[in-house]
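One chain of protein is taken out of this complex; the other chains stay put.
The letters A and B name the chains in turn, as written, and every chain counts its residues from 1.
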Amino acid sequence: MDFYYGLLQIIGMHTILGLSAYIVLLTGQVTLAQAGFFAIGAYIAGMLTVLAGWHLVPSMLVAAVVSGTVACLVGFPALRIKGLMLVVATMAFGEAVRLFWFNFDYQRSKGEALVGPLGGEGFKQIRYFPENGWTTGEVATFVWIWVALIMAALWWIDRSRAGAVLRAVGEDELAAQSVGINLTAVKVTAFAVGGFIAGIGGAIYAHYTTHIEHSNFGVILATFAIAYPILGGLTNVVGTLLAVIFIQGFLVEGLRFLGDWRNLLFGALIVLAMNVRPRGLIDERAMLFLRRMFGLAKRGTNA
Amino acid sequence: MDLVDFVQSITDGLLFGATYALIGIGFTMIFGVMHKINLAYAATSIAGAYVSWAVGTLLPLPALVTFVVAAIGGGIVGYLVYLCCFKFIPVTSPLATLLGTVGMLILIDEIIVHETNGMPQPYPALFDDVYFEIGEFYGIRGDLLFIFFLSLIATAILLYILYRTKLGIATRAVAQQPVAAQLCGISIERTNASTFVITGLLGGLAGAMIGASVGVLSPLLTLPITIKGLIVTVIGGLGSIPGAIIAGLLVGAFENFFQALRGVTERDMYVMLLLFAFLTFRPGGIFSKTTSRD
Partner (left out) sequence: MLELQALSKHFGGVHAVDDLSLTVNRGEIFGLIGPNGSGKSTTVNLICGVLPVTAGTISFEGHDITSAQPHRAVAAGLARTFQNIRLFSHLTVWQNLWVAQGRTDGHESSRFVKRWLAGDSTARRSVSDLIAFAGLSDRGDEYAGNLAFGEQRRLELARALATGPKLLLLDEPAAGMNLEEVRELDERLRQLVERGITILLVEHVMELVMGVTDRIAVLNFGRKIAEGTPAEIQNDEAVQEAYLGSSNKA
């Protein structure tokens, strides 16, 4: 049973990571900085629970606010650039954050042991869950409460005018400006919200693994962050969840019996998926189909 | 750390930077023609080197022929990448292409790991026994010098193709005015495909040069080279070939310069922050002409 709880935790954590990139991608910005915000959330929440002895939930919120703030600060200069420039610039920023933690030492003695982040050795002994006697089932439930909260919030944003505004900016910036949308405000807000969500994800990750080090937060993680929403499709938050289940549940865990053939299939299936469904697993047509099926089609005409 | 060591490491870096320049040219050309990023390009290049390695294990090749085989291998893989990630995915879904090339990068890497059991493989070097001594402590490695000149020749051939042949003129036409080029009877699809083959040839050559100067081939090379290639591309300015060449040499020199300063791991962090600042405040690269281009 613990195996499945563990898998649930992984899927939940990656879903949060993917959702943090989802809202930024909606505005048409491809960012590789999410791993950096994830790292900020992980280290700060870990330090608050381990060194300051805080409760987990306020630690997570503070960590998320910090990474959201950093994301907001990154959003302003990043406004100036688009496309490949933005990809490389955000990647550089994410790497800078990772290297910051690589060089960051702050240890204090707790009992007879020294705890706290120690540069390249990482941050060990983030033992909040075991110390407070949480079972894996409880941890999994905790993770999924956060997943549910974040998905609900993004779902609501998506259905409100704000969601349409984000998408409008993503489709055509000039046209969006010409109907009165303030590009700066929209893009920076998307970055900040994405950073906030990534911070929460990072905080959960730190406490789930109990040991984090800078190499966990490299370009690969950042790539995964944008891969989930792209693979799932940007029409809907559920797409991101499905993509995480497809990658983490099916490709990584489900195909374990294939041995190293699994890794070959991994890349090939992504290539295939993008050829067959270029707008993601759940695209507009799938949405229309689902809406018709559940009789939810008429939103515009019932006013 | 004395001055001579510094000059030495910068020289080595500058010479090795020629390979980054070739990779940067590849990225920049694909971007120039298709306005899309091919993240599998560095993997293509390493794959080309592996093809020549595989051929070399079957029948002994003279070292120079290895380079040619690597280039051909890169060209073939480049075409496959075009087929898998660009040909059938609609233009209106740039994100799908982007993720597709990530998938391709993983696929190529995993094929290599699968075939070599993840072990690094020795790669033959050329002129590694030659060493030009200048003064008492300073000198130039023959293999690096060879690489440098080889990439100069490759770049010269590429520029000749781009500016003097029909194929090259068609390529540049598509890059500048795709619609007008089509009206002139140029097939965009064929031009795109040939761009992938040409950049693949170039990449394969670069891959072989990297293998030869490092001495081994490893799938672990792809990610750092992808990142360096992207950095070279954006610093040089998107779509600018001379920019990519100079940026490649600069990145090579800087990298070695900072490696010589190791011990202070903080440097890397500042380098990344500098890069971020550079890109956001000078988005056109070193040779910026136009300010807004995506």
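The rule we apply is simple: a residue touches a chain if its C-beta (ideal position, glycine included) is under 8 Å from a C-beta of that chain, and two chains touch if they have at least 3 such contacts.
Treat the numbers as computed from the prediction; the structure is a model and nothing was measured.
Taking the full assembly into account, the omitted chain touches A.
For the chain left out of this panel, the touching residue among A:168, A:190, A:221 or A:242 is A:168. Annotation: of A:51, A:79, A:181 or A:255, A:181 touches the absent chain (contact as defined above). Within chain A, the residues in touch with the undisplayed chain are 161, 164-165, 167-168, 171-172, 174-183, 284, 297-301, 303.
Just so we're on the same page, only the chains that are shown with their structure count from here on.
The mean-CA centres of chain A and chain B are about 31 angstrom from one another, to the nearest whole unit. By the touch rule above, chain B contacts chain A in their complex via residues 31, 37, 84-85, 88-90, 93, 95-100, 102-111, 113-114, 223, 227, 230-231, 233-234, 238, 265-266, 268-270, 272-273, 275-277, 279-281, 283, 293-294.
Of all the residues in chain A, the ones that touch chain B in their complex are 25, 30, 77-78, 80-85, 87-89, 91-93, 95-96, 99-100, 102-103, 120, 219-220, 223, 226-227, 230-231, 234, 260-261, 263-264, 266-271, 273-275, 277-280.
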